[in-house]
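Scroll down for the structure; my scribbles are underneath it.
Of the protein chains in this complex, one is absent; all others appear in place.
For chain A:
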Amino acid sequence: MTTTTTTSTAAIWKILEQVNDPEVPVLSVIDLGIVRDVKFEVSPTGGDLEGTVIVTVTPTYSGCPATDVINMNIRMALLENGYKNIQLKTVLSPAWTTEWMTEAGKEKLKAYGIAPPKPQQTVCTPDSFQQEEAIQCPHCNSYHTKLISRFGSTACKALYQCGDCKEPFDYFKCH
């Protein structure tokens, strides 16, 4: 590791790839797209790890209980890698959207049994009884699925069931 800003931020991004979402443990905070920015301010006294790491994070949902744990895990991971001065900033705007999730993240979700968010948001108005999105079953790939509940096991997911393999599954709903 060197003291130049670019190399250090690259190293920090690499570390953050190891920090997972406690509620969807197959996804890293990078896959989720919630790390908005990483800065490294070199300390005037030099020293590779003496500078200040500033990580800017955005929550998925206002009340996501994982947010505090994620912030703590980011801090722990950086401490373990020798960084001493760590600042975590929270920004709300622009609001997080599922579009920020990486393609790799979407594939990991599907392999884990959670239907990834669709690229196009189709249900984003408050009108009642809209036609539901056609969501592909992550188990058998059927589109013959139906919404059970718009609210699921965590704030970011809706509950679906497959009409072919009959398995219930979570859908990472568009947001």
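Heads up, the rule we're going with is that a contact is a pair of C-beta atoms (placed from the backbone, for glycine too) under 8 Å apart; a residue touches a chain by one contact, two chains touch by 3 or more; residues count from 1.
Following the convention adopted for this analysis, contacts and distances are computed from a predicted model.
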From "Formate dehydrogenase subunit alpha", "Nucleoside ABC transporter ATP-binding protein", "Phenylacetate-CoA oxygenase subunit PaaC" or "Phosphate-import permease protein PhnE", the hidden chain's UniProt protein name: "Phenylacetate-CoA oxygenase subunit PaaC"
Options A:Arg36, A:His139 or A:His175, residue touching the unrepresented chain: A:His175
Which of A:Pro22, A:Pro65 or A:Gly113 contacts the chain that the document leaves out: A:Pro65
Interface with the undisplayed chain - residues on chain A: 59, 61-65, 91-96, 124-130, 148-153, 155, 159, 175
